[in-house]
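Of the protein chains in this complex, one is absent; all others appear in place.
After this line comes chain A, so read on.
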Amino acid sequence: MNLANLAPLAVVLPILGAALTFLLIRHSAAQRAVSIGLLSAALLLECILLASVWDGGTTSVTIGGWMPPWGVVMVVDQFSSLMLVVSSVVSLAVLIYATGQGMADGDQEAPVSIFHPTYLILVAGVSNAFLTGDLFNLYVGFEILLTASYVLMTLGGTGPRIRAGVTYVVVSVVSSVLFLIAIAMIYGATGTITMADLAIKLAELDQGTQNLLHVMLLVAFGIKAAVFPLSFWLPDSYPTAPAPVTAVFAGLLTKVGVYAMVRTETLLFPGDTLNVPLMVLALLTMVVGILGALAQSDIKRLLSFTLVSHIGYMVFGLAMSSAAGLGAAVFYVAHHITVQTSLFLVAGLIERRGGSSSIDRLGGLAKLSPLLALLFFIPAMNLAGIPPFSGFLGKLGLLQAGVELGTPLALVLVVGGVATSLLTLLAIARVWNRAFWRKPEDAEYPDPVLLAPVPAGRGTVGLLPRTMVGPTAALVAFGVALTVFAGPLFKVSGHSAEVMLDRSAYIHSVLGDGAVVPPLPRRGSQAVQPDSAAQSGGGK
């Protein structure tokens, strides 16, 4: 039996969990057990999926008895299964953290136990989006995760959350409508919405129509992924949500958008038609995002801006459309999901211990809670890309690919990438200096919690429960593990990039070996990417 046939369970298990936790809404202990148990089972399953495609190989699962060009398929390849594993690790850690925070038990901010079912539906939507091989099903996956995220964003219905939720919901709905319009137009033009089939049929359209459809999809996904001109909504809406919710949104939701962009660029519209605009946008996303971060004094807002900024790196890797660039981008996505989520979880801990998330009010945390300082320091340095962490390796891979490509624009992006990395370090160092190193009395408006005398020994236990610190530490350790196992991971991401750029494995696995893969536009089918890409990129 082919193990990849278990893939739909990655979506079914969380949905089943959502139904069960909804039935158990009055028994919070049982809710916790069910949701943590089912998510762990899903994680195990996804590890098996990743192991089954570790050496390459793409498998598709047909759903509902309809054969591929008509029915919905799920495709398991290295990229999708890697994303699944990382996203499940992150969502499991956040779930345990959230139960530790007592959000699920119902404090004033979140009076109902609706958290567990909603959270599991969010996870199901994310898994569906990663696995699906059908454009409309991708839309459905997006809608599942977005609708769940609307509820999580406005959990408790307090004033600031409702205000932020309105922006978030309206922007998301508009982007979904754009995506749906793009799907309708693609269906009108080709008569199919199976992605593998589209890869063949879109190539037969004339260039103008192709560009129109291409841009529409990229705009819809760009809003979800928060690429620069379309990123305005993110720092506005994320920080007001509860800490674990922000953490999982920051880690996963934007990356689903990036994932969809990668599929668009590699499978549906290969070649380099839009590489130059994408590179310019990547540069702007990096620089504008990080400049925004420097102006912030609230840690969660600052982290939201760094999130936007680092999406730029992924778009940069994608826009090079070379195996090296795309491979580094895949690695960077896995690294960034983990690190950004751990930083938001730590921000939640800081808020809990220090009473505030504003660096004008914090101080002396390094002395008050050395463990918290360590938990912040490691992912922070990782995000800034300090050797030897995975952030450094990912950026190094991107910069190498950029230099290898050698076009003037790529070199500008390399410089921009290094500058962004340094500015990230500056932004993070500002938080470190103020919240951790200086004395609490030096803060502009020190929080009373910090000035209160702490009883020696067990003083911080009540403020930092073990169920919250534990998952955070585990996620930080996972981030470090990405560094330690960067070799195999880089190999897999690089290989997945080659497979994605080649496309034949994906198309054959869905449509059978008889399908004719159209040649890549304006590039030899044999990969001598750097040279040919440099010529066509420079010629534009």
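Criterion: a residue touches a chain if its C-beta (ideal position, glycine included) is under 8 Å from a C-beta of that chain, and two chains touch if they have at least 3 such contacts; residues count from 1.
Following the convention adopted for this analysis, contacts and distances are computed from a predicted model.
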| item | value |
| --- | --- |
| Chain left out of the displayed complex - its UniProt protein name, from "Multiple sugar transport system permease protein", "Thiol reductant ABC exporter subunit CydC", "dihydrouracil dehydrogenase (NAD(+))" or "Na(+)/H(+) antiporter subunit C" | "Na(+)/H(+) antiporter subunit C" |
| Selected from A:140, A:449 or A:474 as touching the chain missing from the view | A:140 |
| Selected residue (touches chain absent from view) among A:197, A:298 or A:447 | A:298 |
| Absent-chain interface as seen on chain A, which is shown | 70, 136, 140, 143, 147, 150-151, 154, 157-159, 162-167, 169-170, 173-174, 176-177, 180-181, 183-185, 187-188, 191, 193, 236, 239, 295-298, 301, 426, 429-430, 432-434, 437-439, 441-442 |
